[in-house]
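Every protein chain of the complex appears in place save one, which is left out.
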Amino acid sequence: KTFGEYGGQFVPESLMPAIEELTDAYERYVLDNEDGFMDEFRRRLADFGGRPLPLQHAESLSERYDTEVYLKREDLLHGGAHKLNNALGQVLLAKYMGKERIVAETGAGQHGTATAMAAAHLDMPCEIYMGETDIRRQRPNVFRMKINGAEITPVTTGRGTLKEAISETMRDWATTVETTHYVIGSVVGPAPFPRMVRDFQAVISEEAREQVQEKTGRLPDSVLACAGGGSNTMGAFHHFVDDEDVSLYAVEAGGSSLDVDEETGVAPNSASLSTGEEGVLHGARTKLLQDSHGQIMESHSVSAGLDYAGVGPELAHLVDEGRVDAVNVDDDSALEAFHRLSQDEGVIPALETAHAFGYLEEHHDELGDLVIVNVSGRGDKDLETVLEETEKRDLDVAPDMSVLRAAAGSGGDI
Amino acid sequence: KTFGEYGGQFVPESLMPAIEELTDAYERYVLDNEDGFMDEFRRRLADFGGRPLPLQHAESLSERYDTEVYLKREDLLHGGAHKLNNALGQVLLAKYMGKERIVAETGAGQHGTATAMAAAHLDMPCEIYMGETDIRRQRPNVFRMKINGAEITPVTTGRGTLKEAISETMRDWATTVETTHYVIGSVVGPAPFPRMVRDFQAVISEEAREQVQEKTGRLPDSVLACAGGGSNTMGAFHHFVDDEDVSLYAVEAGGSSLDVDEETGVAPNSASLSTGEEGVLHGARTKLLQDSHGQIMESHSVSAGLDYAGVGPELAHLVDEGRVDAVNVDDDSALEAFHRLSQDEGVIPALETAHAFGYLEEHHDELGDLVIVNVSGRGDKDLETVLEETEKRDLDVAPDMSVLRAAAGSGGDI
Amino acid sequence: MGLERVFADEPAFVPYVAAGDPTYEESLEYVEALERGGADVIELGLPFSEPIAEGSTIQEAVVRSLEGGMTPERYFEFVEDLDVEVPLVCMTYYNLIAQYTHPETGETGPRAFARRADEVGIEGFVVVDLPAEEAGPLRAACDEFDQDLVFIIAPTTKGERLERMQENVSGYVYVQARLGVTGARDDVSDQTEESLARVDDWDVPKAVGFGIKTGEHAERIVSAGADGIIVGSALVDIVADGADPDVDQPFAETAQRLEAKARELKEGALAGAERAAAEHPD
Partner (left out) sequence: MGLERVFADEPAFVPYVAAGDPTYEESLEYVEALERGGADVIELGLPFSEPIAEGSTIQEAVVRSLEGGMTPERYFEFVEDLDVEVPLVCMTYYNLIAQYTHPETGETGPRAFARRADEVGIEGFVVVDLPAEEAGPLRAACDEFDQDLVFIIAPTTKGERLERMQENVSGYVYVQARLGVTGARDDVSDQTEESLARVDDWDVPKAVGFGIKTGEHAERIVSAGADGIIVGSALVDIVADGADPDVDQPFAETAQRLEAKARELKEGALAGAERAAAEHPD
């Protein structure tokens, strides 16, 4: 249940039986492949999700950095991000467990859309909690969830963002736990979630490890992945953890600054691994952005998907052990990396993903001769944010957007 | 150069030398794999594009129709539609030919985004012509092209849509033909484009034919694909053309009606194969929507990507020969099919693609026991259109969108 | 002995309010009003920024209190400033306990928290997100400082887990009347009797909470066999009215309404005990 001192099951008593039931199901179906669960999961990941996904040699970046750079293309997964690996696994597991309904929360909407897709695919009723503010900010993702037949319940408490949505989903689950499975979207939450989500996402590193050896005859010197909650991170790292010569970099959102403002409870970053303190949140002991009293701080990042005050307990443990390097890059660097990958490689990354490339830009000479970067998702969802944030800044690599402004001026509004 | 009486090379003299140069390059690199062109193309389609793509058994639809339905998942190709197969092929070919620059036109933006991605990937300067009206309507795609580093040149003549953009691109090419390759986006235009684009897209049916035999031990009874210009259609059909027992259905956009208004020059559909007359447009003899004088009509469809007054000459020929059935479904039926596939299978199709599923719904009992439908692209790009068009109609299968309206009302304006 | 004592003679009324809601000063008065109304133990909430197990009523109380500057240290001062005789139980979430630093010893964590609580006279804890399995360190600290650790048992709590909790519980057991989160309801769950049956052989008093709103609810719950009733949201609703600029309810009236509601609930509980005695004479 724990990873060193991290992890555990800090949840209200009413959820504990469900957690125990899930633990049992996880052990039987996921670990022991009972009733061929894992076979069906892998078949659906292939047929519905499009796996295996390529490990692409990035020609321009390799030349730029004089380092062989390979991209693990999770952006090509159905739905546009690694999120489906987990959502499909959990919705399928819920079916095996005889559950009749799925709930999930979503902030940026990526986990919500993946869950809605998986639920539609497996014919499972699905309700997604989402903060009212996020509903406004992530309209296309809300639309996709509705189109897939999910219920969307707006959460109006607090600031109307991810943390309120998580609380609201916990409340739903506490009420409906006997018939409902809560699809947690990252390697967070009470055991067995962190381990289970990691196992569903580990297909990333399982494929990448095989592919890199096939293409280059060796293991990489470094693997880079962005880290918010940490599911793409653990997915990209898991099968390399035992390869001691492979350096693993979890790249967090440095936001606008690593300093925090205790007074207002605001951390202008989401760098829980780099700057957080041990604490208990959403069911697990892990590293958190919290004030000196233990109240959780409001995190910030240009990338909504990294904007979370906690991080997966296993990742916190691996950082403490020295197996994973916790690093971070700021908003500016992520935006520049977004533009660079788009222009030089023809791959528009999610803003989350762009953080990993920002670190590559800044530290490529420390990463060895062969680097894998996990392209955790595509950036279509981030276009409006990027437009807005790019215009605020003076970036070297940003394209000239006057065509769009002219068109918008003459009446366009998507 | 022709397909029966269709095809040919009806272009201004200044372009003929380029057409001849291209014909030579097509024969050497594509047909004869000179310098390993096709090997490199296939390697890049795999690593950059994500091929092979799954042939997915559609469980809900199979049950609904009591027919085994398989989905060829081109929506999972990098960029979100089959368009990259061709764009990558042509940009790579331009590189082999020593060209220094790419031009292309785009209407809905799908071909433009694919070309911009391919050009970024292969480090080739790229200029995309796009009607001013389309720039306003397809803002996210414009953004994606800019983000990939393409120049976008707005076309302000006429209605500012696809046909003006095509004319403008032809003009650019006529001026710069010695150094520039024009990446035509469908199986249209002067020879060798129709054959060459088909060859690049034929990977769809090459994979599907192998996959369906692997999964079911037999060939399908029917293959369905939507048809605008016809590139996904020919791609999905090509390797089945010699299989005489496999019925091939090209599903056109019936729009709001199959009738035309000669007076105003408007056809409220894009059903060139079903209702068009032989004529010469954009370099080839084919079936066209034209008035009795030979002026081209304004076509219409709820799906921007099918909204074209012509169609590939090979497809026109195969229809005349009786090898391909030209059928069509109207806007309403396409919208319903869009919602049905999204809700029942967890796959949000492009509105273009939805036409094929509309035909499946209406005629499933005539299609045999094993049907392949080509999912030519994903529907993320169509969300706003679908919202708008769905609200105008009283559709059985449409989700309740009040959450979105509420959020929009409180200030959202993506 | 610990909190068991207050359940010994008659059914106990256990109200919950969040400390510092809506302000430090008002909240002091409100707690005292509850005592005047008949409270036997008071569960005093120490607000946490992520109250995942609360319904909207208590969630908003937590926000009001935090915005008023409530911190764990200030909470302990609040307890010291309180002029009440009844025992106090601190209800909170585990992270505030795990993070706590004792202002004098500099010690951190559960033992530091329990020590400081003991210094201000707190007799027990309810930690919403701390199941028995994770409670070891806090349980040890409670033993050291002679405090009670109250566990909540849910309708879903069964089998081994029930046994594990029975071993760890002290003071009283908080019997959750229905699934879900805190919040006043118009009906009282039928699950109550079944839930009570599952802890029938426990040697601690059984206090039932979740959804109790009226004296009549209280009577039914106690007549069903409860040793006490826990009421939060129905009281916090009154505090919320007082804090709401749209509701014309002066401070004094809020305190009076709280006292009256407390009395209604306590009397309902007493009536329930009489009814139980009449129906099942020993």
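In order of appearance the chains are A, B and C, and numbering begins at 1 in each one.
Quick note on the criterion: contacts are C-beta pairs under 8 Å (C-beta built on N, C-alpha and C of every residue); 3 or more make two chains touch, one makes a residue touch a chain.
Not measured: the values here are computed from a predicted model.
Chemist: What are the shown chains that the omitted chain is in contact with?
Modeler: By the stated touch criterion, the chain not on view contacts B.
Chemist: Identify the residue among B:V246, B:V260 or B:L281 that touches the chain left out of the display.
Modeler: B:L281
Chemist: Using the touch definition from the top, which of B:N33, B:S62, B:T176 or B:S256 touches the missing chain?
Modeler: That would be B:T176, which touches the missing chain.
Chemist: With the missing chain put back, which residues of subunit B would touch it? List them for me.
Modeler: With respect to the unshown chain, the touching residues of subunit B are 8-14, 16-18, 20, 157-158, 163, 166-167, 170-171, 174-178, 265, 277-283, 285, 288, 290, 292-296.
Here is the rule we go by: only the chains that are shown with their structure count from here on.
Chemist: What whole-number Å value describes the gap between the mean CA coordinates of subunit A and subunit C?
Modeler: Their C-alpha centroids are separated by 38 Å.
Chemist: For subunit A and subunit B, what's the span in angstrom between their mean Cα positions?
Modeler: Those two chain centres are 33 Å apart.
Chemist: As a quick test, compute the distance in whole Å between the mean CA positions of subunit B and subunit C.
Modeler: Inter-chain centre distance comes to 65 Å.
Chemist: On subunit B, where are the residues touching two or more other chains?
Modeler: none
Chemist: Going through subunit C residue by residue, note those that touch at least 2 other chains and give them in order.
Modeler: none
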